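Of the protein chains in this complex, one is absent; all others appear in place.
When the chains are written out, they are named A and B in that same order, and each has its own residue count from 1.
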Amino acid sequence: MTTFLQILVNGLMLGGLFAIVSIGLTLIFGIVKVVNFAHGEFLMAGMFITWLITTRLGLHPYAAVIIVVPALFVMGALTQRLLIQPLMSARDDHVQIFATVGLSTALINLALLIFGADIANTPAHGLRAPISLGPVRVLTGQLYIFGAAIALVVALHLMMKHSQIGRAIRAVAQNRSAAELMGINVNRIYILSFGIGAACVGLAAVLIAPLYPTSSNIGTYFVLTAFVVVVLGGLGSIPGAFFGALLIGMLDALSGFYIGSDLREAVVFGVFLVILILKPSGLFGNRRALSHLS
Amino acid sequence: MHIRHLLLSAALGVAMAGSALADVKIGALYPFSGPLALLGDESARGLEIAVDQINASGGVHGEKVVLERGDAVDNNQAIGEARRLVSLVGVKAVFGTYSSARVIAASQVTDLAGIPYFELGAVADEVTSRNLKYLFRTNPTALHMGRAAIDMLAEKIAPGLGKDPKDLKIGIIYEDSSYGTSVAGHEAAYANERGLTIVAKSGYPANTVDMSSLVLELQDKGADVVLQTSYQNDSVLFLQQAHEAGYKPLAIIGGGGGYSMQPTADAVGKDIIDGVYDVDFTQYAVNTEATPGLAEFVAAYRAKYGAEPRSGHSLANYMGALAILQAIDAGEGFEPDQIVAAAKAIDIPDGTTATGFGVKFDETHQNERAWMMGMQWQDGKLVTVYPDKAAVAPMRFPVAN
Partner (left out) sequence: MSSSPTLSLPGGRNAALLQGAGFTAILAALLVVPLAIGNDFVTHIFITMCLMAALSTAWNLVGGFAGQMSLGHGVYYGIGAYAGVILMNMGISPWIGMFAGGLIAMVVGVVISYPCFRLKGPFYSLASIAFLEVFRVLALHFSSLTGGATGLMIPLNLGWTWMVFRERWPSLVIIFGMLLVTLAVAAAVRRSRLGFYLIATRERESAARAAGVQTVRVRLIAVAISSFLCAMLGTFHAMYLTFIEPAAMFSLTFSIQIAMFALIGGLGTVRGPLLGAVLLVPITEWARAVLGASALGLHGFVYGSVLILVVLFMPNGIIGFLSRYAGKQNAEDAAPATTQTDTIKAPATPLVPPAPDRAGIGADIMRVEHLNKHFGGLHVTRDISFTLREGEILGLIGPNGAGKTTLFNMLSGFLSPDSGSVSLRGPDGKFHTPANPADFAALGMGRTFQIVQPFAAMTVEENIMVGAFYRHHDEKAARESARETAWRMGLGPLLNSEARGLTIGGLKRLEVARVMAMEPRVLLLDEVMAGINQTDVRRAIDLMLSIRDSGVSIIAIEHVMQAVMSLSDRVIVLASGEVIAEGDPRDVVRDPHVIEAYLGKEFADAQA
């Protein structure tokens, strides 16, 4: 029984981890309609910056948020402006996928060039300390990740719902041409959205860095799972991504224990395919999900 | 002929400069880029130092040995680079390769071309189980690793813990590529042979981000001893997540990879890594009476690269390359069959090399004198503890409570 509870809690915490990585991706996917294969490398970049700040300046890793989030915002905005926007008019929008694949390759290798192939270890400053909650144990840092994921969902929801910029973003996500006609500067909204999406993953990087070893290819570990989460959650639905992430986390933990660690990828992708085929709008994508990037 | 040459340079346009006035060329085929780059590069350094040493003492048959690098980033590339080395550069032999998959792919090519291939670091059984005519392997393999782990457990660790080895419940976990799979397979087979109890055997993808369910499985099945064969990321994850889950097996025995690397210890911290065992190629904190030449190698490494060796891979490659090059020098020439004959004639006794083991090839061309050592992390350092002749420190055991 305790084991089962522990599996559920592990799954939940893993879900929180997947959620915080995926929220930024779902924003970009939902608004700019670009499958950003470099998303994992954004995470990797954020984790390396966190590592640098923490080790060089001896600060608490969470202090790096002041630098990492704006840095990632700029990185995302530049990606949209310099890489995606020029390709918006390409005959085939799949071109953008390959631009982001190129970016991903370049970033992984750039990290290899700068930091080498070794893992970089961000000091945990007590974030790895386990806490006992009744019969189960979690890490302080995992709890913070989970809390931050919820806070991020709520914050983005409020922003999308109640700010003018949020409305503009929703309008653009809904229908680019019509929004353009309404006088919304669509390119600016795209740059902003890409920036916000990247900033979200910057936050994720700061939170994850103390818990996981950083390496140049850490991003590839996360990116496929993040795509699964985003699609399950329904296109651009932020709460959907959150619950999708919890589902994947649970599935991962349960199948890892009961079916076998080597097969859990097959289980996760298998379930993903079944859901995708039966309900292409995503598990949590309902009729209103499209209008609510919130 | 002239036109051919022109076409060749035109078609390649590739910078092949610097290889012009070489005396005798040897291929160095390692993954120099991609995910295996770090240890591929570390392995190649061992070969480079061996070549330097040979050249300093007059070369091979009086000719200077020049290394031509080939980047075996993936299997197709390993084949392509092997072809380039053989047909374009005209190497007399290929040395490599660290990765089992790459050597298996590349050596099929060199064997068809009739060029000798010397494997100095890859551990999978399949490398030498194919009965290739021109392939030799100097290093110990997955079999040696599995056996050393079980032997050390049964003969040293269990008595030290005050247990009968048969009472220990063993959990085997491994990354599911060829490396982990083959080591784990040998561990399980040999443990069964010795009558030990295995309660869990689970593979997992090396790029996992979570091992908590694996930890729970081991806890659930009451594994006292964990054998893990892993790369760096998953070694760190397992050690950390086991610690955080409050799982304290009596012994953790790593199978090389991440367990032999200082960054792993730095990442998880001294408190967690201390007491953990490891089975691998010969490392540096070892009784040098059993490994003559090791100190000289380390000195040469420091002089050339300005740093400490990053793992035992360079040492294993150094020792193997040195043995082979010396044998070729003692042989009749650079023709493939002359090199093969020279390799077959090698008979280096145990305890006379920098890695401690001798060299003699069996009928599959595997070095039958190769063996692995057991190490333990003590005070944040990896020190050799097994077998006794190579040990520099006694094994430490958890204080019974």
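Criterion: contacts are C-beta pairs under 8 Å (C-beta built on N, C-alpha and C of every residue); 3 or more make two chains touch, one makes a residue touch a chain.
These figures come from a predicted structure and were not determined experimentally.
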Handout entry: Contacting the left-out chain in the complete assembly, out of A:M160, A:V186 or A:L283
Key = A:V186
Problem - Touching the absent chain when the full complex is considered, from A:L14, A:L112, A:I191 or A:L211 - result: A:L112
Problem - Omitted-chain contact residue, chosen from B:R69, B:K169 or B:K344 - result: B:R69
Handout entry: Touch list for subunit A against the chain that is not drawn
Key = 29, 33, 35, 83, 86-87, 89-95, 97-99, 101-113, 116-117, 164, 167-168, 170-171, 174-175, 177-186, 216, 224, 227-228, 231, 262-263, 265-266, 269-270, 272-273, 276-277, 280, 287-292
Problem - Contacts of subunit B with the absent chain, listed as residue ranges - result: 4, 7-8, 11-16, 32-34, 37-38, 41, 69, 71, 73-77, 79-80, 83-84, 86-88, 100-101, 104-105, 108-109, 111-113, 124-126, 130, 176-178, 180-182, 203, 205
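Everything that follows uses one rule, which is that only the chains that are shown with their structure count from here on.
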Practice task
For subunit A and subunit B, let me know how many angstrom lie between their CA-based centres, rounded off.
Solution key: 37
Exercise for the section: Enumerate the contact residues on subunit B facing subunit A in the complex. Expected result: 33, 35, 37-38, 173, 176, 202-205, 207-214, 216-217, 219-220, 232-233, 236-237, 240, 244-246, 263-264, 266-267
Exercise for the section: Provide the residue numbers of subunit A that touch subunit B in the complex, in ascending order. Expected result: 3, 6-7, 10, 14, 17, 109, 112, 116-119, 121, 128, 130, 137, 139, 212-213, 215, 217, 220-222, 225, 252-254, 256-257, 260-262, 264-265
